[in-house]
Every structure is written in C-alpha cells, then in structure tokens.
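Mind having a look at this structure? Questions to follow.
As you look at this complex, bear in mind that one protein chain is not there, while each of the others sits in place.
By letter and in written order, the chains are A and B; residue numbering begins at 1 in each of them.
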Amino acid sequence: METILKIEGLSKHFLLHDQTKLIPSCANVDLSVNAGQLTALVGPTGAGKSSVLKCVYRTYLPSGGRILYRDGSGHSIDLAQASEHQMLQLRHAEIGFVTQFLHCLPRKSALDVVAEPLLTRGENREVAQGKARELLALLRVPERLWAVPPATFSGGEKQRVNLARGLIARPRLLLLDEPTASLDPATTDRVVELLQAIKREGVAMLAIFHHPDLVRRLGDRVIELAPPVAVTDLLETCAS
Amino acid sequence: MKKILEVRNLTKIHGRGCPQCIDSTGPEADTNICPHCGSVVAAYGVSFDLHAGEILGIMGESGSGKSTVVKTLYFDDAPSAGEAIVFDEARQWNLFALNAAEQRWLRNHRLGMVYQNPHLGLNFNVSAGGNIAERLLMSDLAHYGEIRERARRLLARTEVLPERMDESPKKFSGGMQQRVQIAKALATQPPLLYLDEVTTGLDLSVQARILDLILEIQQELNTAMIVVTHDLGVIRLLAGRTIVMKYGRIIESGLTDQILEDPQHAYTQRLVASAL
Partner (left out) sequence: MNPNYELPLDEADYSFGFLDEFAKREVRRTILKAISIPGYQTPYASREMPMGRGFGTGGLQLTLSLIGQDDTLKVIDQGSDDSVNAVNLRHFVELTCPGVNTTERTTEATLIQSRHRIPEVDLTESQVLILQVPYPDPLVVVEPSEAKRKVMHGEGDYSRLLTKLYEDIVQFDEITISHRYPTRINGHYVIDPSPIPRYDVPRLYRSKALILLGAGREKKIYAVPPYTVTEPLAFDDVPFRTEDFRDANGHRRACGRCGATDSFLDELIAEDGSKAWQCSDSDYCNQRLAELAQEVSA
C-alpha cells in the first residue's frame, strides 16, 4: 500500500504574546496514512487531535516535526516547510478538509456551495451541479433546501452540506474532523457507506470521530494521542 | 500556477530621508516617522509574489503602508527603491524601469485599480458609460457602437442598470459608484487588479454584494487581485493569502486561514482577537 502521508515528531504550541503564555497543543505525533485507508486519531479532549489535522492543512503553522506528503506526481513534500503557493495548489487539487463547521460564502445556495470545488477545478457548471445534486440526495439533504444559502440550516443540515462539499472533488488525501457529530444514525450510516466507497477508490483519510463505533467501522489504523505536558511545566523547562 | 507579479524590496520614503530613517522606524520603533529627519517611511523592504488568478490580501491599519504598495504598483506614486516585475503572457515588465509612455500603456491595458474614493477612479464630468468608454478609447478601440455595447455589458455585469449608463456617476449611490469603478477597471480585461479599501464606508448589505461581485469576477475571469483593507471580514472572504503590514513593514504573511487562526506576531494576534 502506498503511503500518502507520514508525520514524524509533529508538535504544535501557541505563543500568546499579550499573555506571555506558551500553550502546547500536541507533541511528538508520529503516524502514517496509506492510500485507500483511514487512520483515526483518538484521545481525550485537549489531546491535540484537531491541531494535527490543521497542521497538515496549514491552518496552523507546525512548531516542529515533519509532515511528509506524497503528491499525485510521486514527489515527497514536507508540508511543514512547503511554500504558501504549494499549499494552495495542494488544497486546490489534492487535499480536502471537512470540518465540524461550515465556512462558506453566506449568500450562496447550498447547491453552489457543494459544486464550487469542482467549478474551481474547471469542471463545467452542469456537470458540477449534477454531481452536487447526487451527493446532497445521498446525504438526505431535503431538496427544498438546495437553492437556499446554508446559513439558516440546522447543525445537521450544515454538516451534510459540508461533507458533500468535501467529498465532491475526490481529493487524494481527505482530512475529517468529526464529520458526523450532529447527524442522526440513519444519515451517519449513509456517510459511513460513502466513506467506505471513497476508500475503495483509493482516497487516503485522516479522521477524528466523536464516536468509538465509527472508528471501529472505518479505521484501518488507530493513533492514540495523549494531552501534552502542562503549560507551567513547559515554561519551567523553557526557563531552565 | 504561474507567477504574474514579483515585488522585491519595495520602499517609499516621503521626505528627504537620512541614514537613520530605516533603523529608527517600523513596528519595533512604533512609528513610521523618522525622529532624526522627519521623513515618513511609508513602506520599506516589501517583497511578495502574486500568482495568476490569486487574491492576495494586504491588511493593516491606516499608516501601515498598505495603500502605498498598490499606489506604486499602479504608478500613482513613484517608489524610492525596489523592483516589481509583471509577467504578462510572453512579456515581462520591469515596472519601475519603464518610461512614462510605457507605464501609461501598461496601466491602461494590463492593470486595473478600484479606489476607495470614487472621485479618484471616475471622471464625474462624463457619464458612467463615458467613463468606461474613456478606458476603452485609451486602449485604442475607436468604434462607437462597439464601445457602447461593451460599456453596456460591463455595467450589466457589475449590476448597474443599463438604462442609467448615460447618467453622471454623481447621481449614483456610493455602492453604484464602486460598481462603475469596477466595470471601468475591468474594461480592458486586465490580468491584474488592485482593490484599495473598495467597500470601506458602504452599508453592510451593499458591501456584501460588492464582495460577492468581486469573487464572481475572480472566478469568471481568473483575474489576479491585490485587496488592500483594514477589514478582517473582507480578507477572510476574498483572500487566499494575506500580508499583514505595520508602520511600512510586512510583519507577517501566510495563508489567510492560518493568519486568522494561528497568527504569529503579537500585533496580528491582537488584531484578530479584537475582531472575533
């Protein structure tokens, strides 16, 4: 199995200047994700699971370690060091991120929100909207909502729109941060089926699930994270 | 993605300048006025790249030098030092080495600017359509019917009612004036567009529609843009990458979501914290 992502000794901490505080988020994370497999991150709240995903996506700047990604043309890139333009290019073409929350244009219809990743890749509007309809239907988003901006949707509806948007372009590496947190069991089953289908297509996934059952059903590997050393300890270490 | 603009060490000092200007100003010195000679260091050592179809945000408060950067890149202001190259199809333009006629040509044909103050971007003595006609005439189009048709299409695209194209922009609302400015800037389909605080001072609902329009245009025409603003909301909505400036210096740059969620510099942290 081809290894798509290999993280070595990743750490992330935040330096808050105004409070002169150093807040550790995750430390010494090692993991790998293979094509067509799902690696699940587990651990208590505050263990830095989301931070790992955000470091991979460069929403956070990693503080240390390496994030080696093998891109579509076989080159290995350290995402911790990649240039901004390289990151944008990878986000555009290869790496997708589905978060708990939907960040999108407040005035776009749900259908357009979902179709957008395909449009920016140069797909024509008809095809993109066709696929968006399929996915929205599959994820049981009521059809009456498709033309409405998702801002007014319920949490579960928003999350489904978000998932559809993340899945539509079939990235090589998909980052999932509690994608089913507010879904009902029936829809969750649909999502699980969908993710399994995507895995069979060879998409590599790094995921956080709120429910252990989902880890069991979808995870090929499980990585357990522990909360990093407390702030005071770290500051003392720094001081000494 | 191909590079369209490369800026290196762009510097603008207003005043005679002295050897201590640079060391005595900037974020650490907490001023952009040199205490020794009184010169204003509006921008110093500004370097960045812009790729085709990309939107770059330049964020900062007034006096940070963010507008100075686009003004020099649009030839509204001459820089004191530095280099900027526009990569335009097969050609390269070394902006500050061009003569006045070449600068004018480039400005008319390949660059566009939308100012915060519509008086700077529009001629209020001629109609809205005439403003667009002027830019088309500058680029050597001399067919009245075609000019009119293109002006009508551009105004329709920026949601200005075509039946108002023969009215003076004087009679338009602030939001409409910005739409006419955008239409004018787009008239020659420039690959590079500068937007200087375009929504500042407009009603929120008007702001939102103009921002939508800018995004739509960027997606339709793949126009590269530099968006200068002090508004984090505008940056969040438009820019893929962001530069943060203070007292004429770049203090931080990164992907926009990283700047907003994991700002590194104390100033940016304060800026982001105060907005959320």
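Here, a residue touches a chain if its C-beta (ideal position, glycine included) is under 8 Å from a C-beta of that chain, and two chains touch if they have at least 3 such contacts.
Predicted model only: the values in this text are computed from it and were never measured.
One chain is not displayed; in the complete assembly it touches the shown chains B. When you scan B:C37, B:A81, B:L137 or B:A266 for touch with the missing chain, the hit is B:L137. One of B:S127, B:T158, B:Q207 or B:T268 touches the chain omitted from the figure, and that residue is B:S127. Interface residues of chain B with the unshown chain, by the touch rule above, are 100-101, 104, 123, 126-127, 129-130, 133-135, 137-138, 142-147, 166.
Just so it is clear, only the chains that are shown with their structure count from here on.
Our note on geometry: chain A versus chain B, Cα centroid distance of 33 Å, whole angstroms.
Taken in their complex, chain B has these residues touching chain A: 1, 49, 51, 54, 208, 212, 215, 219, 237, 240-241, 253-255, 257-258, 261-262, 264-266, 269-270, 273. Considering their complex, residues 14-18, 54, 58-61, 84-85, 87-89, 105-107, 119-120 of chain A touch chain B.
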